[in-house]
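Quick one: structure below, then a few questions.
A single protein chain has been omitted; all remaining protein chains appear in their positions.
Our next item is subunit A:
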Amino acid sequence: MSELSISIILDILNQPNPNNLKIILKTFHSSSNLLNRLNKSELNHLISKINQLLTSSNEFNVWYGLHLVQIISFNPIILSNSGNLFLINTIKLINHKSQLILKNTCLTISNIIQNIRGKPSLTREILTPNLSNLIALLIENLNRDIESILPILIDLQLKNITTFKPFLNKLELKLLNFLQNDQFDEIFTSNLQKLICKSYAYLYLNNTGNNNRSTNIQSLPDDQWRLKIFHIIDEIKDVLMIYNNLIELNQDSNLMDQLNSINNIVDKNSYKKIFDSIKIDLNSSYLTILQISKRLGILLKILENFIISSTPFALRIPLGLIIKLLTIIISISNRYIPIKREFNSNSELIKIISIDLNKSQIHSIKLIKNLIICYKFNILSSINLIWSSLEIFIPLKIVKNGDKNLFKIDQDACLTLEIELLTLLETSCEMLKLNSNLKDYEVINKLIDVSIILLSKRSSLDELIGKQQQSSGNNKQRKNKRKNKDSTPLSDILSHSELFEINPSKRTISTILKFFTIILSNLNKLSIDYRIKIIRYIISTSLKQYLNNGIISSNNIKFLENLIIYPNDLENYINLSIVKNILPNNEILSLLTNPRFPILDIKYRQKLNDTVNEEEDEEEEEKEVIEQEDNIQDLKPTLLDEINKRQELNVQESNKIDITFKSDEELKQINNSNNKSNILIFDQDKTSINIEEDKRSLDDEEITPSKRLKIDDDSNEIPITIKSSITQELKNNDQDEEDGSDFEIPDIDIGSDDDDE
């Protein structure tokens, strides 16, 4: 055993050293026996040593101790003996000046809490008495390391609602401080943002707020929570109304009606908003407009955490209202609603407004995606509404074709909005998973077009090259005269522009492939044009991968499989051979091209065997021999050598050549005892076992296993003499044909050969 003895460990702990920390941790973690076997004094010794480290003034010692506690607290004996002591000492360390110690302290505390949770008396004795002290310290130090501290606080918020109650105001102040920071988006990582919003939402888990006035109605645990959702929705609506100053929302009376109808439940003055009003000053900078989408983004993030967080009780969620709000946000687009007339001449401003609108839309689309993942089929009722609003986001441009105005996908805009469009595709995937009975395929067709654009190679040079060629055309004469030095750095661009083309990012490809796969498997009514567009892309990329890299990525494989499994009604099986060629050895395709029936009940199978024997017995004796001949003809010399060797081996083993027909099990045993050369026999055995399922046609190769089966059963009944005669015949054949020609079905040959020894 690779475990240290306790005396060595105690020795090491006297003089902690980074060298031996890992091995101690490993010992504590994996050999729980060691800790369980300790006697009282050793245990006390160990615990006091670790405590000494925790309380030491040396930073290294403290760090060392914290790691020990993190691991050792997994042991139930240690935990119940000294959990309290450890917890108290660790809590004291929250105030430690070192950042590293703070981080480890948090991890240690969360480990201890996790180990204590759910155990009734440990929680009562250890956790509860320390909880308020812990919470106070954590909140105090929250600013120092949000990422480590906040998860613990969130856990406590969720599971110790009443203990947390006195600290809610304090925490709210801190969180609001973060949320109201102008740079919330910039300074916090997305994970931190999530944590902050989640913690903010959990502030409202506690229901004993100030609205206990209506004592007649029994208060529900989620009253506060629900009210806050309406407040946030109201705040979002207020932010949306700012757009009314930039674009002509009033022109779309329907949209305006919907927007106005959203929230008449909440009294504006009854609550305090999370945020102050936004200051937009077009005179100072147009960029201030971007604050709108930023604010909307934070509000939607907070809202998201109010509706898709785990809670200890069931919530009432105004789902329909939220979906309505989100679709309205997507509908506010300058593509369909004109920008205010006074800004019309200002192209810079128009651009910024449209950027801001796009940002708001995508915030909303993201939330829709998460809603679908969480609420699944509850979204189904409004799915058509969502589809039609998602369609608004796809960038289009008007192309004049004669008198008609045609809408085409705006390629440039697609590339600029790549990340946003990917989110749109992801959302569409989730929606398709819910329901594939689409009424209108127009959106899907557009999305496929967008995907194809996103999948194409990127080159930012197209325009540049065009320009260069123009100018070079003009200056041709001059250029001939003297070499233009300035063009040297551009020469690569001109001559090898393909080298500057870049493939789309991995994320783009994988998202789009996912989208394609879902389309392919769920939408059987997709028009054949679009289907072919997709298929062409996948087959060409798969072939490219296959030929250039020798391997096909798993997403492509998945797609190709789906391509075959879910054929379109209008499609012939043209793809099968292509895919089968690209994917040799594929289980799914193999099953598809060699269909077999499911295995039946065991008793039933025996019955089948009997009938087979009765009927086929005698007639086929001869056939067999002939077949054996056929097979043996095909043997390769090398293989025959192997077989001969094996025969020798078998002879040695059994001493009797006449034993001939072996049961499957015997054969297997021999196979196992012999070496590599016999693996092939094993295969043959398998086919013979599965014969009942395997039978599907009267092809020649099919008969071979059926004959094999019969032979096995015969071994009990038919006198040996007959069989040995067969064997001899076979053997003769064996030798006669030894210098045989090409070889095609090796495993069958060997197997049958082996049977007949």
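In this text, a residue touches a chain if its C-beta (ideal position, glycine included) is under 8 Å from a C-beta of that chain, and two chains touch if they have at least 3 such contacts; residues count from 1.
Following the convention adopted for this analysis, contacts and distances are computed from a predicted model.
Student: Just to verify: the chain that's not displayed, which of "RBR-type E3 ubiquitin transferase", "Pre-rRNA-processing protein IPI3", "Mediator of RNA polymerase II transcription subunit 27" or "Exosome complex component RRP45" does UniProt list as its protein name?
Tutor: According to UniProt, the chain not displayed is called "Pre-rRNA-processing protein IPI3".
Student: Which candidate, A:Arg37, A:Lys273, A:Arg507 or A:Lys544, sits in contact with the chain we can't see?
Tutor: A:Arg507
Student: Which listed residue (A:Leu38, A:Leu259 or A:Ile383) would be found touching the missing chain in the intact complex?
Tutor: A:Ile383
Student: In the full complex, which of A:Asn206, A:Gln291 or A:Ser521 touches the chain missing from this view?
Tutor: Looking across A:Asn206, A:Gln291 or A:Ser521, the contact with the absent chain belongs to A:Ser521.
Student: To test your reading of the contact rule: which positions on subunit A touch the chain that is missing from view?
Tutor: 18, 21-22, 25-26, 29-30, 59-60, 63, 67, 70-71, 74, 100, 104, 114, 158, 261, 308-311, 313-321, 323-324, 370, 373-378, 380-385, 433-437, 506-507, 510, 513-514, 517-518, 521-522, 524, 554-555, 558, 565-566, 597-598, 600-604, 608, 611-612, 615-616, 692-693, 695-698, 706
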